[in-house]
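One protein chain omitted, others in place.
And now, subunit A:
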Amino acid sequence: MSRNPQNREQFRPEGHESDHFLLTTVVGSYPKPKWLNRARDRFEDDDHSFGESEWAEATDDASRVITHEHERAGLDTVVDGEMRREEMVEFFAERIDGYEFNGPVKVWGHNYFDKPSVVEGVEYDEPWLVDEFEFVDDVAERPVKVPITGPYTLANWAFNEAYDDDEALAYDLADLVNEEVEKLVEAGARYIQIDEPALATTPDDHAIVGECLERIVSDIDEEVRIGLHVCYGDYSRVYPEVNEFPIDEIDVELANDEYKQIGVFADGNFQPDLALGVVDAHVADVESVEQIKENIQQGLKVVPPEKLTISPDCGLKLLPREAAYAKMENMVQAAREVEAELDAGEIDVPAVEDVAPADD
């Protein structure tokens, strides 16, 4: 069962102009400033005097710049573009006891990934993201969303040397994610997104992901918004099962194939809020405001406006930074225009109109 999607109201900005409110957000990652990549090269070069404190200053600066860039685009909730993270599994595996790294492995062509091995029971050591959250929360005027790689993906995108199966490993990791979420909430976080891209490649494991989520949200206040991001897969293989997930919102990538899969969700019984991808994260051409407005209306086939969140398809980190910014800016503009048109009654909401009341 979905949790408490009404908790979205806390993110409505003060003085919001429309009665309708389409929550705008991002999935998380964002192109790094070129100077940050140069700084990393120096930091990783043993012959260079660029050390820990210089690197810390550089990442703080980047986090500040990108958080403000998200605010300038007008987003209702912001992320710092994951400036302190290089790769979505490696970052967490480095912080969780029980993982070790042996070297890069091939994904395709000359693209590699430092796939870690789980060599003993995983354990929580130091907080993973609390410092990052506190920094961004301090910098930001807007509420901050915290993306965390989900336990199913952390288990599946690693070599498992220590557990009988990946399911057992995923559950242990889910307990650690729960511990981290508790600490984030204690630090003030109100919007957490669990990223599970691995579910798209092995959709038959949706029940494992569901059980992981049960563990993650255990004892987490219902005012804390919990999202799930799943991208690049056949959604018909995980829906309607996701209706049973204990989440407030599911974030999906649908702009990429021009909403061919929107019908999967439009059965009139969609339970969580829908966070709809409305700009493509892997095409540098910037969608126009008009185009994005049409994309947003695809979401209204599934949910009414009060259950619709607006987001890019996926993390924007592979785009040129200018394109990433322009996409966010147009996305927010489009959402604000759709809100006004909804207020004026100029837009149809098929999700409401197509479902006849039960006593009709």
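Basically, a residue touches a chain if its C-beta (ideal position, glycine included) is under 8 Å from a C-beta of that chain, and two chains touch if they have at least 3 such contacts; residues count from 1.
In this text, contacts and distances are computed from a predicted model.
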Subject >> Per UniProt, the name of the complex member that is left out, chosen from "2-oxoacid oxidoreductase (ferredoxin)", "Ribose ABC transporter ATP-binding protein RbsA", "5-methyltetrahydropteroyltriglutamate--homocysteine methyltransferase" or "NADH dehydrogenase subunit D" >> reply: "5-methyltetrahydropteroyltriglutamate--homocysteine methyltransferase"
Original post:
Of the residues listed, A:Gly15, A:Gly109 or A:Gly345, which one is in contact with the missing chain?
Top reply: A:Gly109
Subject >> Contact with the hidden chain (one of A:Gln6, A:Asn160 or A:Gln333) >> reply: A:Asn160
**OP:** Pick out the residues on subunit A that sit against the missing chain.
**Re:** 102-112, 115, 117, 157, 159-161, 201-202
